[in-house]
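Note that one protein chain of the assembly has been removed; the remaining protein chains are unaltered in position.
Each chain gets a letter, A and B, in the order it is written, and its residues are counted from 1.
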Amino acid sequence: MRRLTGGVLSATVLGFALSGAAHAQPDDDSLVVNDETEIATEVAAPAHLDGALGGTIYSGWRFRTDETQALQMDDFDNPSMLFVDQAMDAFNTADGSEGKSCASCHEGPEEFKGLTASMPKVINGKLTTMEDLINSHRAEKMGAEPLKWSGDEMQAMVALIGLQSRGMPMDVAIDGEAAPYWEQGKEMYYTRYGQLELSCANCHEDNWGNMIRADHLSQGQINGFPTYRLKQAKLISKHNRFRGCIRDTMAETFAEGSDEFRALELYVASRGNGLSVETPAVRQ
Amino acid sequence: MTFTRRKLMALGASAAAAALLPIRAFAAVEEVGAIADFTGGAAVGEGGITIDAPEIAENGNTVPISVSAPGAVEVRLYADGNPLPGVATFRFGPLSASQTASTRIRLAGSQNVVAVAKMADGSFMQASVPVKVTIGGCGG
Partner (left out) sequence: MANKVKPRVKVPSSASAGEAITIKTLISHQMESGQRKDSDGNVIPRSIINRFTAEFNGQTVIDVVLAPAISTNPYFEFEAVVPESGDFTFTWYDDTGDVYTETKSVEVS
């Protein structure tokens, strides 16, 4: 595949099983975490999608095998929680020139209940992700070095904060100040990238439910990020996943933490408005 | 001869430490080894041991596996297509409620997962299940 130079063969090369006209449906399983937190993995599609995904949006959890699904149903099965525990320690540990920890200003991560459901959002005129919030507070309040965007420490902290909103519906704003960023992200979603000339929509809108080789294609929702991927056996950031997808089209990709990926994050998050925050999810 | 409580404790502690030393400090790291190393060439029966594994694993890096062998004292797991076939040895102690254990394993491609149990009477039983390991959509 590395030697391919043309884009015309893309669908066949990637092996979409296009035999059936209808999408193979996600499974019927329902997700309750720790026998207590109900997760909405299937809700009415947000109006702005205008039917692009049919009437219903689904969590990626519904496209996984029972064995992978089970890993997210109990926090002692979910390996993400190892890193959430580490983030809890970091939350209480001073870092930087001011001798402060997160806990110097915040009573506990519970304070952030609901925050992740509304992120990314425009703050002080700039589209801001959770990673941005963490690093700006580290710089301004703690005098601490920024954490690497997709590094273990950063994604553990993003997961700890996201966990506080688990079960709450995703609800990112797409109008007002957010509108231009959202439009930019939408433009990117439908742009064909790379030598394979594939857009996000080619897989996750036109072919969700189909098999791409042995993989059951989801709608590409990001309501469970950071997510523990079995492949890398660690927490994976949204931007890392965006980068991986664009790289696989054989394109020069955008950088993690770039303005382009912030905008794409807002748009993709908005396609999942209504789904529960699942952070930290487990995927293949 | 009288012992003070402090002396007794010190004696107890050093005796315990001495008893532990040969195991903790000098034991070489144990390997799971090959099936023949385990059975010593004894006949291996079928039945009495079950493996619960996915028919298709979405990623070979993390494949959930359970093994159950009622009455076993020891169960070894093998992956016959891995560079090193040994996966794990489970020894069940007096306070195990069942001879059942679950873990997550690495499979370098589609292959058979094999479990061999040593029963309390010294006999060996075996089970084997094929697991298909898929390659992700884009390799990404």
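Please note the rule applied: a residue touches a chain if its C-beta (ideal position, glycine included) is under 8 Å from a C-beta of that chain, and two chains touch if they have at least 3 such contacts.
Please read these numbers as outputs of a predicted model, since none were measured by experiment.
Q: Residue by residue, what part of subunit A touches the chain that was omitted?
A: Residues in contact with the chain left out: 74, 76-77, 79, 81-83, 85-86, 233-234.
Q: Residues of subunit B in contact with the chain that isn't shown?
A: 29-32, 61-63, 66, 79, 82-84, 86-98, 100-107
Throughout what follows, only the chains that are shown with their structure count from here on.
Q: Roughly how far is subunit A from subunit B, centre to centre by C-alpha average, rounded to an integer in Å?
A: 37
Q: Spell out the residues on subunit B that touch subunit A in their complex, using ranges where they run on.
A: Interface residues on subunit B, with respect to subunit A: 54, 56-59, 61-64, 134-140.
Q: Which residues, counting only subunit A, touch subunit B once they are in their complex?
A: 14, 64-68, 70-71, 203, 212-215, 217, 229-233, 244-245, 247-248, 284
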